[in-house]
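Got a structure here, written out as structure tokens. Questions coming.
Note that this complex is displayed minus one protein chain, with the remaining chains in position.
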Amino acid sequence: MMRDIWLVPALPLAGAVLLGLLGGKIPARLAAVIGASSVGLAAALAIRIALLWFAAPPPGDAFLLPLWTWITLPKFSAVVGLLIDPVSLVLILVISVIGFFIHLFSAEYMEGENGYARYFAYLNLFVASMLLLVLANDLLVMFVGWEGVGVCSYLLVGFWFEEENNGEAAQKSFIVTRVADIAMLIGILILALRFGTLDISTVLHGAVSAWPPGSFWPAVVAGLLLVGGLGKSAQVPLQTWLPDAMAGPTPVSALIHAATMVTAGVYLVVRLHVLFLLAPAVLHGIALGAALTVLLAACAGLVQSDIKRVLAYSTMGQIGYMFLGLGVGAWGAAMFHLASHAIFKALLFLSSGAVSMRLHHEQNIFAMGGLRTKLPLAFAAFLVGALCLAAVPVVGCGFFSKEFLLGAVWAQNPLLWGVGILGAFLTGVYIFRAVFTVFFGASVDVSGAYGVRVILPLTVLALAALGFGWLQTPDFLGGANIFSNVLAPALGGAATDASWPVALIGMAAPLAGIGLAYALHQNGFWRRQGAASPGLFVRFLQGGMGFDALYRAIFVKPFLWTVRVLKDDPVDQVFQLLQRAAVGLHKRLREEQNGKLRRYAGWMMAGSLATILAVVFS
Amino acid sequence: MIFWPAALLAVVTTAIAVTGKNPVHALLWFVISLLAMAVVFFELGAAFAAALEVIVYAGAIVVLFLFVVMMLSLDKAAALREESWTKGPVWLLPVGFTGMLGVALAWQMLNTALPARPGRAVLPAAVGLKLFSTDFLAVEMASLLLLAGLVAAFHLAREAQK
Amino acid sequence: MSLCLLLAIPLLGGCLAWPADRLHPHLPRIISLLALAATLAVALPMLHGTSFWLADFSVPWIPAFGMSFHLGLDGMSWLLTVLTIVLGMFSIVVSWRENVEKIGFFHANLMWSLAGTIGVFLALDLFLFFYFWELMLVPMVFIIAIWGHEDRRIAAIKFFLFTQGSGLLILIGILGLAFLHQRATGVLTFGYFALLGHEPGGAAGFLIMLGLFIAFVVKLAAFPAHVWLPVTHTQAPTAGSVILASILLKTGAYGLLRFVVPLFPTASHTLAPIALWLGVASIFYGAVLAYGQNDFKRLIAYTSISHMGFVLIGVFVCNALAWQGVVFLLIAHGVSTGALFIIVGALQQRLHTRELSRMGGLWGDLPKLSSFGAFFVLAAMGLPGLGNFVGEFLILRGAYGAAPLITILAAIGLVPAALYSLIAIQRAFHGPVREARAIADFGWRENAMMLALAAAIIWLGVYPQPVLDVAAPSISAMGVTP
Partner (left out) sequence: MIVSWQAPASLALILFLLGLAALLARRNLVFVLMSVEIMLNAAGLLFIAAGMRWGTPDGQIMFIAVLNLAGAELAVGLILLLRLRGRLTTLDGDAAVLLRDSS
């Protein structure tokens, strides 16, 4: 049964190929069925494998399925294989199950769009690439999945290609991550040169035996790989692409830019945590960058008016929390937050998508209001998601995972914990700013009802968001350790709980945030903020704190300038100078050949004179 | 010692001929130059060449030239045009060039090691004997050349009448 | 003997195709296709040999000057020969529906050029190599000059001058090499194996190597000798562009691999740093210029320059991994760029323009063409899982040990690669529709071609080992460090 793991990525891939080839020829309904069922089957298979795994874990708590030899050369070899261990198992479950529900949602959300089959082909291809990424046993194979998800993200962000802006957002997302990926590629090259293979376990064993902790090379390699992860996960300073990537269809944002792809960086660090442990400096860097990201995302989230951009910044912030956990070595906590974030963020995006579906794809929160009664399902789902995101005690999975994570951070570094708490407070403020603005107050007109393909994913995800957290609870709520026990063979034991005053502050911060959001809602501050033209500082925050402008000035403009200067190929111009010289000479000589007898005689005379002078006076 | 006056006459008449405006006058000056040249030839002991110079060159070739120029029926306008064509600056470059050439050749002549010694007269008999014995082929070639000139002139003239 | 067939069949096919258009306009195409199929049928079974040289054929040619008609086939030349034949077939099929004037002569030239290319890959006598080099280029000049687009005259002149210039350098180089060898050993020969291992030392040897290097770099179209390439590729008819980009460029790399480095190990080692920096310059220069182009064909032409920069780096780091990467990249680039030129040719046939500013939003009108276009653009960009990536990765991996800084710069060169790839997709296929068009998407013929090429590039990407195995013996025999 474990051997069937290859079917998990292969099924969505087959779906993508089928949809790609048949594309325009099959009815839209069939396309949706193919798209959703291939991922659904993969999800079922993943669940089946997971159940088998829990019933009887294979020896060594890892299962490797070698598929074929990719490259074998005297000094380098790579084997394509799939590795199941607790980490990848958790992730394939998250990807395939959430992926399936998002496919289902998409089937209704995208109804009537041009390129319906193309959409599902891309989405399937994305799921296949993402599954390959997490299952890969070899860094080079992982890189295939890594770039594959990047391309799918590019294609899906630019899905509505007639809009010039979408294309630009898509390009931006791909280029920024590509820059990061090149750093990762260089890191991979160093590993390949050092160890002759990129098989993850071989590399990790080799690294531990070859490099002492804190030495130069692991820091370089880990740093380069980390850059790749930061790019994919939209962390400072490579975060600029994520808000723009919201140009894609909302289910795409839910799947790719919230639940799965953007957490690839977290997965990378967890997968290679042995290497990162050899580079403590890099870990410190991770933590510091993560703290920055958390604050930046929270501040930027406070002033967005586009609901998807609010959620995009919240994604950035939540992944910041995961990196905060990674920075202090709390791999399991980061993984738990990853999984719970995937659930509640998918829920948030899908419910916001459900809202805008009924509002002609309106995304400005200030154009909404009072939808609580008009769209109760969307309201309930969004509210559950928001409660999880804000980490309101006991209610949703977000509380448990953030509690778990911040507890681990507190044990390592109280200062970073403080930043995390501040971030949690601000998160409570900005997400409930959105909740109050969209669902309360004066109401706008909506019409229509949801079909089952929307209701089912929202319901299931909401229930999951409410229930998932109980897999891992703090001591005062029962002290369940199911999740960390699952991961323990791969990542080591669970971190200790924080003491109760710390936990109490952690619980109070989001509540205070929500209270503030409510107060400001009551006195109409949010509405006024939406109506007023933003001041300089607000614009600065809205634009993501000037990173875009900075990059435009130091990268984009010089590049475009170079392109403009070189456009006509200066080297070619040099060669054309030769050509012009020849043509010019030709013209001069041609003028001499004018048929005038005296000129001819003169030239003959000059020639013989020169010869005679040379002979006589030499 | 008639060589030097004859030479001087030849140079002066030639100079007048090449700078003249009226072609007929110029050609007449040229005839005088040729006659002076004949005297020079005679002085150099080439009596046969001197005779040919008078009979063939001055007598036949240049007179033919003269007839043709007269056929061209030059008028007043032609004379005026000639005036404008031979203004001072026109001569600047040619004279400069030829001056340089003259300097170079004179220099070469002065530096020639060949000793100056009085030459010997070559009698017509010697010329005739050589011409019709060893240089027989050259005579044939000359006749061919004349024939070719004849044919060409005939051909061109015929086309002109068309 | 079958090696002679590899040359004779396309040559004869060309001779037959020339007059055949008087009978029926399709006849030259059918003849050429059949001839190439027959050549392929001869070439494919040759792989199953026991020795390292799969086949060898040698008869005296001009014994007085030590020239022999010596052909030999090893794994690397087998790969390139098969690539030539297969892409030759594609280039015939691609112009199947085009209304070509003097169609017989067109196909004759195509076949002769292909025969010359095969000869270049097979020749083991330097003078014979030169002979085939010219045979390959002269028909191509006709193809550009007679059947090219609007600026074909200038393109043909440029192509002719540059290729003949490089041909002259090759001629001088091999003559100098043979004479130096004669002075040293007393034997006048142009045989590859006789000259191997007798590197002429000193300034003369270095100059000969430099001459050959320049000649092959011109053919490879690396910076700064690339200037003939953009205009030539842009102006050539589609079939010509495919052959130029997919096959003829490879002869430059082949010349470097087969002749320059093995015959002049010391001198080429001296030159290596310059060659590596030229490679880096090519990568960036080609990529930046590709980004700025408005002519789609020209854009693709500049991307070739960028890719050939990788090839140049791979050749001159002189180790087996990088050389594997070079051979692999040659093949993958042949497939992907050939496909791109076919696509742009199809676009020009439909839109009557190559200008990106007049395209945009084509995905709506031409979904199949656009998907294939995007696919091959991404393949050319070096998307992992597709053929080009394997080649580029092996080159980078091989180069990293020898020249880390160069390798890092080359890897950074993949960023501009992404830029020009995406801008091409954006300007041609995505974006708003600027003009109303009534045009047909790919038909079954074009679809089949594209699917075959796409399958090839995927196969190269996910299962490259067979190709690597075929090339391995030749590369280890060429005396580079493993």
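Quick notes on this structure:
Letters A, B and C name the chains as they come in the text, with residue numbers starting at 1 for each one.
Please note the rule applied: contacts are C-beta pairs under 8 Å (C-beta built on N, C-alpha and C of every residue); 3 or more make two chains touch, one makes a residue touch a chain.
What you see is a predicted model, and the numbers here were worked out from it, not measured in a lab.
Displayed chains that the missing chain touches over the full complex: A, B (touch as defined at the top). When the whole complex is considered, the residue among A:Met2, A:Val394, A:Ala601 or A:Ala614 that touches the unshown chain is A:Ala601. The set of subunit A residues touching the chain not shown comprises 593-598, 601-602, 605. Against the chain not shown here, subunit B presents residues 1, 3-4, 7, 10-11, 14-15, 17-19, 23, 26-27, 30, 33-34, 37, 40-41, 43-46, 48-49, 52, 56-57, 60-62, 64-65, 68-69, 71-72, 78, 81-82, 85-86, 90-91, 93-95, 97-99, 101-102, 105-106, 109, 114, 116-122, 126-127, 129-131, 135, 138, 142, 145-146, 148-150, 152-153, 156-157, 159-160.
Keep this in mind: only the chains that are shown with their structure count from here on.
Closest chain to the protein centre (all Cα atoms averaged), using per-chain Cα means: C. Between the Cα centres of subunit B and subunit C there is a gap of 71 Å. Each chain gets a centre from the mean of its Cα atoms; for subunit A and subunit B, those two points are 101 Å apart.
Residues of subunit C in contact with two or more other chains: none. Considering their complex, residues 223-224, 226-227, 230, 285, 288-289, 291-293, 320-321, 324, 361, 363-364, 367-368, 371, 374, 378, 383-385, 389-390, 393-394, 396-397, 400-401, 407-408, 411-412, 414-416, 418-419, 422-423, 426, 429-433, 462-465, 468, 472, 482 of subunit C touch subunit A.
If you check the complex, the residues on subunit A that touch subunit C are 20, 23-24, 68-76, 80, 114-115, 118, 140, 143-144, 146-148, 151, 154-155, 158, 161-164, 167-168, 170-171, 174-175, 178-179, 182, 185-186, 189-190, 192-193, 559, 562-564, 566-567, 569, 571-572, 575. Interface of subunit B with subunit A (complex): residues 93-94, 97, 100-101, 104-105, 107-108.
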